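Only one protein chain is missing from this complex, and each of the others stays in its spot.
Residue numbering begins at 1 within each chain, and the chains themselves are lettered A, B and C in the order written.
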């Protein structure tokens, strides 16, 4: 009876969570939903006389794998989210048809099966669940187990190889960096000196306060851009700083546009039109995934409109 | 009387009669393989092998004469040529030895003549090599004791003829004429080949002895078919209607070639073939024999008519050759009564026609290779020996009494007359025309006004050229009488070809003979009035329709072009088009179709991994569904 | 009860499958794959109990290990792709076509 209640509760939870996983537009929510499903399943394992698997499910899946998911999500852009527009014709329709058909088929299969009462695991887990499993793993399945270890090592090596970036040029020394700075200065007039610290002539000694040049104007170089954007979004940025930032950003954008022409244009990158433009702008430059996203320069305004 | 049995022979000169063929063949091989090193003595070697072959021929002839007439057919086995099909051997009998003597004798004279005629040609060695090759092939043709051996020689002379007609191959006309000769001959060979197939199928052997003594009795239809097919082969080689068209073009070759191949020997091979196969496939009165006589008469008239209109001295002579071979064919078709006359006329014709061709060559040699008779005239004074020998040949061919042609041609006319009066009278008519066109030729060349080109300086030819003429003209005078009088030749030939029950006797004053003489005289007189006494225009007048008809070779070439060449070219183009567009088009079309389909199908590979996943998912669903369905059946 | 578990497993599996097909974010797609694997695990565990045989649990265990290895590699690939293409959408990785 207890199992029935547990099952029904967790079944509803896990199916709901699974649907949430599929339908939530933010990847982070999906991850959390998946976590929920996994935890529910862990409990269901435990209920079904599989305490070891339940533990492993929680430790390995919910613990390690989910963390890895979240970590990569953060790396890739925590708040990038799918648009609802389907770009492959018929994909969604046929996916749902196939899914329903598959579900019906599986249901028919399960329904057709004539099942006796569960035998239960008491007989085979006389020594306890974990020792019995261990015995099997290290006797009958020992070859598979060893092969699995090879698989894990290979996976680890594979991940390293994939994540590794080959250095194609020698590592720049300080001398190289310095020279490059001056080349940049000679060609584009970029300031070769270190960026001015915030608030050299500041009225407030705070990191979000721009430095003032001797003529009293704002030095856009000194502003932490992320913070400035945030303030712009909140509407608390001083107007003169906003104007200076805007001018500087436009120049930067023009420079970037030239470079971007070389990039491949992605037809499916339409997610910039969503109302979450401000959030994605906030994550720039890391998360500005699609080139046809709103430019950083126009970001604050759109953000304000969205608000 | 039936032909005698063929018996195997070994020993003696006859045993080594293969030397007849081997000697000139060796000469040809040495001259062709030796290259320029043999340039210096090439012509001498060529003459030497031909003469040596003649000597061997005479020795063989003498040994043969030593046998009883009934044992004069001797076969000399040589080697196993095609196992299962035929052995190679030589058949030495009165018929073949007559040819051997003609070929090697006249051949040797022409070889000698060519030394002088070709003296200035840079390729003289090659010329002699080809001549030797021809002699070897021709000897194989007449000596082989089976049809396949005959066929080898048959095509061998065709090759030699091809090479020699096209000897001056840098002239497109010569090259074309050579090719034409070969191809038209091949049409005849087609018939001969099928005749041989039929013979093999019917008799299971192709040797003359085997066919003669075979117990097999094929149906009359088969025999007639063989006869007609052999006749087709003979028509090709002997330039008889309807395969006559190549002979006139063949005059592009050097004149000795025209004399040897296209007058004296090769073109008579058809007569040899008919005579050789006569007893078996052309029995008297059979369909095949009648066809032979019809072809013969038609050709003798056609050749004569062509001869009347030609201004080219060689072509006029070629027309005459056609006509004379027509006589021989006519005689050969008459049956045993005619064989002896056919072969006798063939031999005397070999002499007087070679004599006249060589004489014509001598004239051309003197006139800077000019062949148009309208630019000759009055040559009898500058070239007395040539004129005299030519005149003898002329008198022989028109049948001037007591010269060679008189006896042999008269014999043919008599036997044809006995066979069928219509054919006989047509032959008489032909003789009359012969009188006209030969007289025309002689008058235009040697009599009348000089119509020479400005740079012509005619002179008598050197001795090496005139002596053969003299020897040939002597033969032209006496040979006919020697052979015919007392049925000498008919008796000699009888073991080989059979003999009529009643030997004909020679009537010098038969009706037909007298009419012939009258017609010939009339023809000669007409020619004298038109070409001897009257002025001959340097450019040919347009002439009547009949003249054009004769000048254009009775429209033979036009007919061939319209019937075969043009449809052939059209067919060729069609076939090439069909091959490129039809068959290959289909093949390439299939390839393009598959390519296009896959080009369209590959669009399924969109690169969107979700599409692939969808198809996998659907596939899995289908599999599960199928599993259910199958499981629940 | 077994039937219920199996139906639940099937439902989760199909939901995961549809998710794989309709989502474009590679990471979410991956999560859906994990969901399908988990659904299978549930079926295994259920069958283990149904048949009174631990083999089902063993398989589920191995599935987890393989899933872990798969996630490691899969995510590494996603990161590598993201690094070059600045996108985590599976539809953007479509150069291998035609």
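Heads up, the rule we're going with is that contacts are C-beta pairs under 8 Å (C-beta built on N, C-alpha and C of every residue); 3 or more make two chains touch, one makes a residue touch a chain.
Operating definition for what follows: contacts and distances are computed from a predicted model.
Undergrad: Between "ABC transporter permease", "Sarcosine oxidase subunit beta", "NADH-quinone oxidoreductase subunit M" or "Ribose transport system ATP-binding protein", choose the name on the UniProt record of the chain that's been left out.
TA: Matching the unshown chain against "ABC transporter permease", "Sarcosine oxidase subunit beta", "NADH-quinone oxidoreductase subunit M" or "Ribose transport system ATP-binding protein" yields "NADH-quinone oxidoreductase subunit M".
Undergrad: List the shown chains that the missing chain touches in the full complex.
TA: So, spelled out: the chain left out of view touches B.
Undergrad: Which one, B:47, B:91 or B:148, makes contact with the chain that was left out?
TA: The single option touching the absent chain is B:148.
Undergrad: Out of B:546, B:587 or B:604, which is the one that touches the chain we can't see?
TA: B:587
Undergrad: Just to verify: which one of B:194, B:212, B:388 or B:429 makes contact with the chain not shown?
TA: B:194
Undergrad: Would you mind spotting which of B:183, B:526 or B:540 touches the chain that isn't drawn?
TA: Going through B:183, B:526 or B:540 one by one, B:183 is the residue touching the chain not shown.
Undergrad: Could you please point out the chain B residues that touch the chain left off the display?
TA: Residues 32, 35, 79-85, 148, 151-156, 159, 162, 166, 169-172, 174-176, 178-179, 182-183, 186-187, 189-190, 193-194, 196-198, 200-201, 568, 571-573, 575-576, 579, 583-584, 587, 591 of chain B touch the chain that is not shown.
Definition applied: only the chains that are shown with their structure count from here on.
Undergrad: A-C versus B-C: which has more C-beta pairs touching?
TA: Greater number of contacting C-beta pairs: A-C.
Undergrad: So what's the Cα centroid distance for chain A and chain C, whole Å?
TA: The mean C-alpha positions of chain A and chain C differ by 18 Å.
Undergrad: Please output the residue numbers of chain C that touch at least 2 other chains, ranges allowed.
TA: Answer for chain C, listing residues that touch two or more other chains: 17, 21-22, 24, 91.
Undergrad: Among the residues of chain A, which are close enough to touch at least two other chains?
TA: Those would be 88, 91, 95, 98-99, 102, 106.
Undergrad: Across the complex, what residues on chain B touch chain A?
TA: By the definition above, chain B touches chain A via 606, 608, 610-611, 614, 617-618, 620-621, 624-625, 628.
Undergrad: What part of chain C is in contact with chain B in the complex they form?
TA: It is residues 17, 20-22, 24, 90-91, 93-98 of chain C that touch chain B.
Undergrad: In their complex, what parts of chain B are in touch with chain C?
TA: Going by the criterion above, the answer is residues 602-603, 605-610, 613-614, 617.
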